[in-house]
Each structure stands twice: as structure tokens, then as C-alpha cells.
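Only one protein chain is missing; all other protein chains are in place.
Entry: chain A
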């Protein structure tokens, strides 16, 4: 990996692939990836919640793996493949969340959808226990958990049926 381009003390030019498009952005080393996505690139689908790695509203995929973007520095993303909720606009997971009304205020929804998408990619045969463990990463303050659980189960059931056919 080539060295990161240093502009001045603590300011860096980095490049990463966001939703299949290479983007270049100048960041402070102390900027979180959430800052860079929202303020640097205008991708505001990832929400700022706790900013402390607890709530999961800022979840994105880094090389396919769900990670909370508030506990990752933007400079760490240099050269990596990032997917935000904007990149999942037509995904079956998003459609299912909408159909099952798996939200109330909707603030937590992007994080849940991205996490569920990652889970589906990494563990397409996830059992209920694995789904439960993964969903613990996201908090919904409106307590829409039941609808969200239904949506996720429905996504996996549909995926399983597709695989079987």
C-alpha cells in the first residue's frame, strides 16, 4: 500500500472506494470515518448517534464487514472498500425492512440494514442465535425490535428459499 499523501501536519489525502466509486477526500488524522462520510462526502445515511461505538446507527461495511464508522479513523479506510446505506438502496434487505415496517423514527434503520446485509453476506446460513448476537450491535430507541427481528428473519427465509430453488 503506498504511503498516504500528507498535506500539512495531521491532514491527509486518502482514497477509498465508496459504494463502488473511488473517492478522494482530505481528512484530519483525527477524523472518524463517520465524519469523513457525512461531512467530507455528503453521505448522511450513516447516522451519528452515541459517537462511542455503542449504538450502531453509523454502521457501514468495510470490505464487506460491518463496522461502526465512529470508532474507525478515516485514514484507516485508505484503499479500502466501503459500503454505506446509500449503496444498498435497492437491496432486498432494505426492501424487506420497508415491507415489514421495521422502524419507527427510522434513525437506527440504516445501521440495522447495513449490519443485516453484512450478516447475510458473511453467514448466509445464520441460525437464530447468530442473528441474535449480531443484532445486539444495534440499538433502537423506539423499541421496534420485534418488527426488525421479523424483517431479518424474513430476509434469511427468503434467501434460504432462493438457495433451495
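Methods note: contacts are C-beta pairs under 8 Å (C-beta built on N, C-alpha and C of every residue); 3 or more make two chains touch, one makes a residue touch a chain; residues count from 1.
Convention: contacts and distances are computed from a predicted model.
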Undepicted complex member, UniProt protein name, chosen from "sn-glycerol-3-phosphate transport system permease protein UgpE", "YjjI family glycine radical enzyme", "NADH-quinone oxidoreductase subunit J" or "Xanthine dehydrogenase": "Xanthine dehydrogenase"
Sole residue of A:19, A:59 or A:83 that reaches the chain not shown, by the stated touch rule: A:59
Touching residues on chain A - with respect to the absent chain: 1, 3-4, 9-10, 12, 28-32, 35, 51-53, 56, 59, 65-68, 70-73, 75-76, 115, 133-134, 136-138
